[in-house]
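Only a single protein chain was left out; the remaining protein chains are all shown in position.
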Amino acid sequence: MTPVPRYAHGSRVPGWDTPADLDKDPATIPGRGGSPSVPVPAELRAEIEASMALYPNSHSATLPALQAAQRLHGWCSPEAIEQVACVMGLTPADLAAVATFYDMLETEPVGRHSVYVCTNISCSLSGADALLAAVQEAVSEAADGASEFNVRAFECLGACDIAPMASVDGVYVGPLSLADVPALLDDIRAGRPVLPEKQLAKRACADVEANR
Amino acid sequence: MSDKLLFKDIDEPGLNTLAVYRRRGGYEALRQALQLAPEDVLKQLEASGLRGRGGAGFAMGKKVSFLPKGSMDKYLVCNADESEPGTFKDRELMQKSPHMLLEGIVIASYAAGANRSFIYIRGEYVLQADVLDAALAEAREAGYIGEQILGSEHSLSLVVHRGAGAYICGEETGLLDSLEGKRGNPRLKPPFPANQGLYQGPTLINNVETLSTVPTIMRMGGEEYAKLGVQTSTGTKLVSISGQVRRPGNYEIELGIPSREIIFGLAGGPLEGRQIKCWFPGGSSAPVLTAEDLDVPYDFDSLAKAGSMLGSGAIIVVDDSTPIVELAIKLAKFYRHESCGKCTPCREGTNWTVEMLERIDSGEATPMDLDIMASVQEHIIGNCLCVLGDAMAMPIGSMIAKFRPEFEAHIESARARADLNPAHPAGHTAGHQAGASEQALAAQGAPGA
Partner (left out) sequence: MPRPEPKTITFTIDGLEVQAPENVMLVDAAKHGDVEIPVFCYEPKLGNPVGACRMCLVEIEGIGKLQTGCSTPVKDGMVVHTQTERVKIAQQAVVEFLLINHPLDCPVCDKGGECPLQDITFGWGPGHSRFIEPKRHFVKPLELSPTIAIDRERCILCYRCARFSQEISEDHQLVLLERGAHSYISTFDGHPYVAPFSGNIVELCPVGALTSLPYRFRARPWDVEDAGSVCTLCPSQCNVTLTVRDDRVLRVLARQNDEVDDGWLCDRGRFAYPALGGDERITEPLIRDGGELRPVSWERALEAAASGLKRAGERTGAIAGGQATGEEGFLLARLLREGLGSPHLDSRRAGTLPLELHRALSDPALQAKISDLEFAHSVLVLDADPIEDMPILDLRLRKGVRRHDMKLLEASSEDLPALRELALSLGQHGEDVVILWHERLTAGPNGPAATQALLEIAASLSMSEVPGAGLLEIPAGSNGRGLREAGVLPNAGPGLCELDDAPGRDARGIAEALIAGELAALYLLQSDPLEELPERDLWEQALERASTVVAHASFLTDGLRAHADVVFPSEAYAEKEGTVVHPDGRLQRLRPAVARPGKFGSTLAGWQVLAKVASRLDLDLGVLTGSMASQQLFDAVPFYAGLTLEEIGGRGVRWQERETAVTS
């Protein structure tokens, strides 16, 4: 009998169903108390150390540090986490606990460009579910889909005024129609600004007429 | 309302730069405040009656006054996590008028005696965080932030801290844990942040809009500001309106105007041929109101009296084309996804609610399940560590209470479909197609339908 998954989509992180590997050493702080250090790229180290210096307690730098490691590695891989742990003097487990808590930190390998499609209430009232399906379909049919795109349904991105919308590598675009999908993906592939006319940055707000 | 305060120059090109902001009188309020004693600045804040714009509506001046006096390290944290579904007002302020926020932060830190400050901005707001960083560099350069600001004794450091995607980090104590580099789990209160907050030190936490209002209060004087709005809800408020309306967007209103004026007057009312089925007056955590409640004045107390809340000031309008069950599933799934998992009723209750709703939608429920679901919501409310659990249970509870006939009709029709075609239990898509007939069934019973 196949086990009934807790949720249809299961967990984002592998690990619930696997035992610890008893041949591994305990994961203590790399480079401290006799446990082996890990090599850290110099730029990453410098970036993390700069973040640590900003706070009264350097522990506060876990998010900026993990974000930096993710930019470098593409995701918070075990290797990335160990590097952050080594620089920050924390155990990798403490960082994994943080990394798995936040939606924007990826704990599995993903495509290069993130496309967060908001599917929360306001966007879905404006057709976000169909939009997400269209983007997912276009990406799944593309040969470069898995490597180039990380398409995710996202909770409210704070741009319900341009619903339905998406955040492409942090750039907000909307309102999107199904017809925008091919151009959206093409712009991403080409490294152009995505859908310039639909970027939130362009939008005025103060007067009634400015809003659609 | 013609006199806008926060949005006065909002679309002026370049307002995000120091030059334009200063041309518009920016940082004058700071200069003025630094000439007063901190207690006198506090008095202005108290006199203004300004209530927190982040959700809880707690009087800002009073919160500042809770911070202990003394020479210990004190902190000011600006809550820019803005993750409440439907809310996007802070985004606008930070993107277009970042210096107004910075000015507010410096003044508030002066009143509170805080010397270190942080803006915790949600990680998704990349543009806005970049704008803030640029503005911060300018302000530092100009001596508005840093050591001995404008020649006064007051010094303040500021760090823009980017979150990484977690609604619960908007809850003030979850935010503090996150800012300390941990998982964003809320803390037990007491101790309250004013006494033991960031790094266990006294901490003032306020929303972006709250802090952005501070320069205006200094300029107008607290008492003048308090004349705006209604007695317990003074001043103006940014309202984010979205959903099924013609002109979604941010609007600045004077508190106390009829809600109808916002939804119909400013946002243009529902789309062609549609009726309002329900609306959330203060983000998705607010219990839903119906078309009958459109004349409720838009202020803290009136909305509370109507059984809901002003919350973050985000109105989401839902029209009669949307099945209530679908709305409820969306909502419950959001809170299940965002529950931090620390406390039992929220972690298990949100999960259970989603599963029951999905069962309703797939035709495997009976009306008895509605009673169970309603009782589960009651078991969540008031029993959680923070109010995220309540934030699901209250709107879901209100939907069951106000739209029970539609839920029952949905159960019936979904069961009928499931029986016809037992191999393929009706799911989400099927629900969509059936929407129209359900509407018809529910038409007599559901208020607002």
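Note that the chains take the letters A and B in the order they are written out, and that residue 1 is the start of every chain.
In this text, a residue touches a chain if its C-beta (ideal position, glycine included) is under 8 Å from a C-beta of that chain, and two chains touch if they have at least 3 such contacts.
Small disclaimer: the values here were computed from a predicted structure and weren't measured.
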Which residue of B:146, B:258, B:307 or B:341 touches the chain not shown here: B:341
Options A:92, A:111, A:158 or A:175, residue touching the unrepresented chain: A:92
Where the missing chain touches chain A, by residue: 3-7, 11-13, 15-22, 24-29, 78, 81, 90-97, 100-101
Touching residues (missing chain, whole complex) on chain B: 166, 183, 188, 336-345, 347-352, 355-356, 359, 372, 379, 382-385
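Convention: only the chains that are shown with their structure count from here on.
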Chain centre separation in whole Å, for chain B relative to chain A (CA means): 23
Chain A residues touching chain B - in the complex, by the definition given at the top: 54-57, 59-64, 66-67, 97-98, 101-105, 116, 119-122, 124-126, 154-161, 163, 167, 170-172, 200-201, 204-208, 210-212
Residue ranges of chain B touching chain A (in the complex, touch as defined): 4, 7, 10-11, 73, 82-88, 90-92, 95-96, 116, 122-127, 159, 161-167, 178-184, 199, 240, 242-244, 246-252, 266-268, 280, 284, 314, 316, 318, 322, 327, 330-331, 334, 337-338, 340
